[in-house]
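The complex appears here without one of its protein chains, the remainder shown in place.
Up next is chain A:
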Amino acid sequence: MSVTILYFGELREQISLANETMDIATDHLTVDGLLSKLIEKGDPWSSALASDEPLRIAINQEMARRDAEIPANAEVALFRPVTGG
């Protein structure tokens, strides 16, 4: 399945990428599963995503938990806690 990943704010800077598309050979992918795949790519993904800093996830523009299932062709956004207002 194909997943588009968006990075915002500090993560976008750390990974030096605003978005990327990954093809992953599975029908069942959770957020945790996707994070493992990204961390396997090594730096800068591993240092940015394996840190203890809080991570927020949105699947198709809805906030999601780490055990959430990712549908095919989903847009998954990764970012640090929001600081607007």
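In this section, contacts are C-beta pairs under 8 Å (C-beta built on N, C-alpha and C of every residue); 3 or more make two chains touch, one makes a residue touch a chain; residues count from 1.
In the analysis below, contacts and distances are computed from a predicted model.
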Which of the following names does UniProt give to the chain that is not shown: "Multiple sugar transport system permease protein", "Cytochrome ubiquinol oxidase subunit I", "Mannitol-specific phosphotransferase enzyme IIA component" or "Molybdopterin synthase catalytic subunit"? "Molybdopterin synthase catalytic subunit"
Touching the hidden chain in the complete assembly: which of A:Met1, A:Ile39 or A:Ala58 does that? A:Ala58
Against the hidden chain, chain A presents residues 6, 8-10, 13, 54, 58, 61, 63, 77, 79-85
